[in-house]
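Here the complex is missing one protein chain, while the rest keep their positions.
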Amino acid sequence: MQDSSKESDMVTIGVVTVSDRASRGEYEDRGGPAIVAYLSDVLLTDWRPDTRIVSDDQPLIESVLRELADSGCPLIVTTGGTGPAVRDVTPEATEAVCERMMPGFGELMRKVSLEKVPTAILSRQTAGILGQSLIVNLPGQPKAIAECLDAVFPAVPWCIELIGGPVLETRPERLEAFRPRKK
Amino acid sequence: MQDSSKESDMVTIGVVTVSDRASRGEYEDRGGPAIVAYLSDVLLTDWRPDTRIVSDDQPLIESVLRELADSGCPLIVTTGGTGPAVRDVTPEATEAVCERMMPGFGELMRKVSLEKVPTAILSRQTAGILGQSLIVNLPGQPKAIAECLDAVFPAVPWCIELIGGPVLETRPERLEAFRPRKK
Partner (left out) sequence: MQDSSKESDMVTIGVVTVSDRASRGEYEDRGGPAIVAYLSDVLLTDWRPDTRIVSDDQPLIESVLRELADSGCPLIVTTGGTGPAVRDVTPEATEAVCERMMPGFGELMRKVSLEKVPTAILSRQTAGILGQSLIVNLPGQPKAIAECLDAVFPAVPWCIELIGGPVLETRPERLEAFRPRKK
């Protein structure tokens, strides 16, 4: 997140915290800030977050995802609501709004989390494409958020270009975005 | 499996062998007993199996899975019927009855089996949630059953608690159930 005079070129990234307790203010949202901190650390491109906190309500999550995509976010990241419990519906909302799913994201994030905790297989997190937006589900725990983003983020800028979005540059010393055709 | 005076507290686990030949008595069921032996070895909690042997018939498998879930089994384990052959329909029956799928189980079980045989990728085994029951598809071979359960079972008790089921305790020297929030 940087100040920029060329406001219109600034990229907006959707950051959606899905949590009944956080949405009622009973619980301080830690997932959303962890995502913003990660992206601020990694991105060189001017960007700003559009942060939302919603309850674990599928129609509500769907409408927030659609709204962020419509407003032009090339990337929308969610945190929370990916477990097996009946209130966990973030993957369902994601699948409902996306035109196509990207199974490789969930596979890799579960693999990486599994190196830490055996309960990583309980995460149903996924990713998909809605128009020109990539939507990625992340876990609720801040530590797990950074682990998952470290794994998948090198592929995110190229994915966004492939779906017609802007060029996202990363700080190469922190994280190298991979672009096959530039090789 | 242990005798218990508090019969009503005893957990029942569904064990479903899916096999045309075993259901016709042409073939001795080895998958079901392998699952029962594994669970007896690993579980400390009083439990009893509700074992079924059904043919590779999708409506029949579905009705058995629904019946075991309705009767209160927090865990239902199947063996057989997960290959690519036309009679293999256990994953289809599982997906048809479940409200939500748990892709991490199939991914991890295939990964573990792949370390043994390259044909592990032919297994379509999956897992899902039906009400307050976790349904997990296992392979047909007894040896592969134990390998798959060793991989996924550490996450099973926590999953069952997350969907509102009973606490399953394991023998820690044999297999440690992982519970993130107790950390």
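Order of writing sets the chain letters: A and B. Residues in each chain are counted from 1.
Everything below uses one rule, namely that a contact is a pair of C-beta atoms (placed from the backbone, for glycine too) under 8 Å apart; a residue touches a chain by one contact, two chains touch by 3 or more.
Since the structure is predicted, the reported quantities are computational estimates derived from the model, not experimental observations.
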Absent-chain contact - pick from B:76, B:120, B:134 or B:177: B:120
Residues of subunit B in contact with the chain not shown: 83-86, 92, 103, 106-107, 110-111, 114, 117-124
Residues of subunit A in contact with the chain not shown: 100-105, 107-108, 129, 134, 152, 154-155, 158-159, 162-164, 178-180
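Rule of thumb we're sticking to: only the chains that are shown with their structure count from here on.
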CA centroid of subunit A to CA centroid of subunit B, Å: 33
